Each structure stands twice: as C-alpha cells, then as structure tokens.
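In this view, the complex is presented without one of its protein chains, the others remaining in place.
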Amino acid sequence: MSSRILNWFKFSSPATFYPLAGKIQKVAAAIAVVLLAIGLYMSFFVAPTDYKQGEGYRIIFIHVPSAWMSMFIYVVMAFWAAMGLVFRTRLSFMMARALAPTGALMTFIALWTGAFWGKPMWGTWWVWDARLTSELILFFLYIGYIALQGAIPDVRRGDRAGAILLLVGVVNIPIIYFSVKWWNTLHQGASVSITKGSSMSTIMLETMLIMTFAFWAYAIAVAMARVRLIILERERETRWVAELAEVRG
Amino acid sequence: MDSIKDFFHMGGYALYVWGSFGVTALLMVAEPLVLVARRREMIRRLRRLIRLQSEQSS
Partner (left out) sequence: MKARHKRFTFLVVGLVVLAAAAYLVFQALGNNLSYFFSPTEVAEGKAPANHVFRLGGLVEPGSLKREGEGKTVLATFMVTDNQRSVKVRYQGILPDLFAEGQGVIAQGRMGPDGVFVADEVLAKHDENYMPPEVAAALEKAHDEGVAEMAGGNKP
C-alpha cells in the first residue's frame, strides 16, 4: 500500500516532475502544430459557407475553442489549488501559476473574437448580457489571480491567497456555461451539447473539434514550459538544478 | 474559394475574420516566444549563480 502511494506522489516532487514536464511539452507542442495546421486549413478551405452568416461565421473556429479553454483552464487551476491546499504539495500551486497566463490569453481571445463576430452579426461590439459579462468577469479573475500573486512576495502565502481566490471564483464557471439557458441573452444558445448533440453541420463541427484539441495541446505545451521555469526559479538553490545538463553547459 | 482575392475578402467580412484570426495568431506566437526568451534568461541566471557560489566556496 505504501509503495503505491509513493509511486503516485513521486511526481509531486519538482525534481522528478521537471524532466517529465519537458517530455510532455515536446509532444504537446508537436501535436499542437499539426492540429493547428489541419484545423486552420479546414477552417478556410474545407468548412463550407454558412447559410446565414456567410464567411463571417468562420470566427467560430477560434471563438468557441478559446472560450471552452478559458473555462476549462480555470477549472484545472481550481483543481490544483484545491490539491495544494489539501495535500500541501507545492507543485500543485506551481501548476496553477503556470496555467494562469494562458487561461487569461484564451479568455482575451474569446472576448476579442466575440466582439469581432458580434459587430457584423448582432450589430454591436459588446452588450452586458449574462454570457458576455460573466466571461469578462472570468478575465478579471485571471488578471486578479496573477496580480495578487505578483503582489505577495512570500511564495507560500501567495500560493495560498491565489488558491483561495481561484476557489471563490469557480462559481463563475457554471454561470458562464448556463447563462444562455437561465436568462434571456443576446448570445445564442449552445451549438454543441452532450445531451442534445449538435446544431452544426458535421464538417463544421469536426473542424471546430480539431481546433479545440489544437488549442488544448497548445495550452498543455505552454503550461509545461512555464511550470518548468517556475520550478527552476523556486529550486534554483538546490543541487539537482545545479547538476542539470542545460545548466552545466 | 474562387480566388486569392475572394479569400482575403471573406465575403465582405474581411475586417472581422482577419481581425480575429490575426490577433489570435499573433498572441499564440508571442506567448511561446516569450517563454523561450525567459528560459534562456533563466539558464543564464542559474549559471551565474552557480559560478558565484563556487567562487565563494573556493
């Protein structure tokens, strides 16, 4: 029993996770590049015109993947925050920190592409309906998390404060998702749902899913790169860092 | 797509489509590049740190 626990928690040590993260980063980056190439090609040359929105709807191939990622990354960060608080594993907090800028980036892309899509189709860049407002709040949560940790010099206290902020804000995620169902919104309802299937043509849906996986692989690659930087920073005084091949030169 | 001109025109939605894809591409290229630069800086810092430590101990 104790040896099984040891195996699992082995990777909660920064020293053992560092090389693994490097491997994951390489694989994820390669997958991201391939899927982005395929996805972009399909977005412009395979997916047909939309009967109502013409070529303008193609923004969906960025807008939806980035919106999904913006929510998903936050949930993963909240998960790591909870892990860190309960198990006191420092690497958990490092993972949350590593994901934050990418989550903020995805949220920004969702808001930006949403505005650029809304202007021609709805007739406005922005409205304060429940969907858009809650996604903007998500952006502020990401920025708030990054700023809060930047403002707290003590690493452990910063980890803890950030974790609490993440967990408080996690209630926003179901609000974003269900906003179009619970309230009257300008933003339309879900085109893809587990319970109701999809209201998109198959080829359009496939393109969107490939772009989603591309964004997912991208986020993993970038997060792995960043967590390795965080590990090096926090562990800079240790022997194992001094003996790394890339440091020895 | 009929021609390259049509491709850039995006059925009249050029500003919105390229404004979206363009900014996204920019950001998703900038982010990894920033991380590459930061890693290089970090390795440099670590080497300096180790050099200073070994100088102090000798």
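Note that the chains are named A and B in the order they appear, and that numbering of residues resets to 1 at the start of each chain.
The rule is short, and it goes like this: a contact is a pair of C-beta atoms (placed from the backbone, for glycine too) under 8 Å apart; a residue touches a chain by one contact, two chains touch by 3 or more.
Just so it is clear, the model here is predicted, and its values are computed rather than measured.
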Displayed chains contacted by the hidden chain, counting the whole assembly: A
Sole contact to the chain not displayed, among A:40, A:60 or A:247: A:60
Touching the absent chain when the full complex is considered, from A:24, A:38 or A:127: A:127
Touching residues on chain A - with respect to the absent chain: 48-53, 57, 60, 82, 85-88, 120-124, 127-130, 167-168, 170-171, 175, 182-186, 188-191, 199-201, 204
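Basically, only the chains that are shown with their structure count from here on.
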Approximate Å spacing (C-alpha centroids) for the pair chain A, chain B: 17
Complex contact set, residues of chain A against chain B: 29, 44-45, 49, 54-56, 58-59, 62-63, 66, 101-102, 105, 108-109, 112-113, 116-117, 119-120, 218, 221-222, 225-226, 228-229, 232-233, 236, 241-242, 246-247, 249
Parts of chain B lying in touch with chain A, wherever the complex brings them together: 1, 7, 10-13, 15-17, 19-21, 23-24, 27-28, 31-32, 35, 38-39, 42-43, 45-47, 49-50
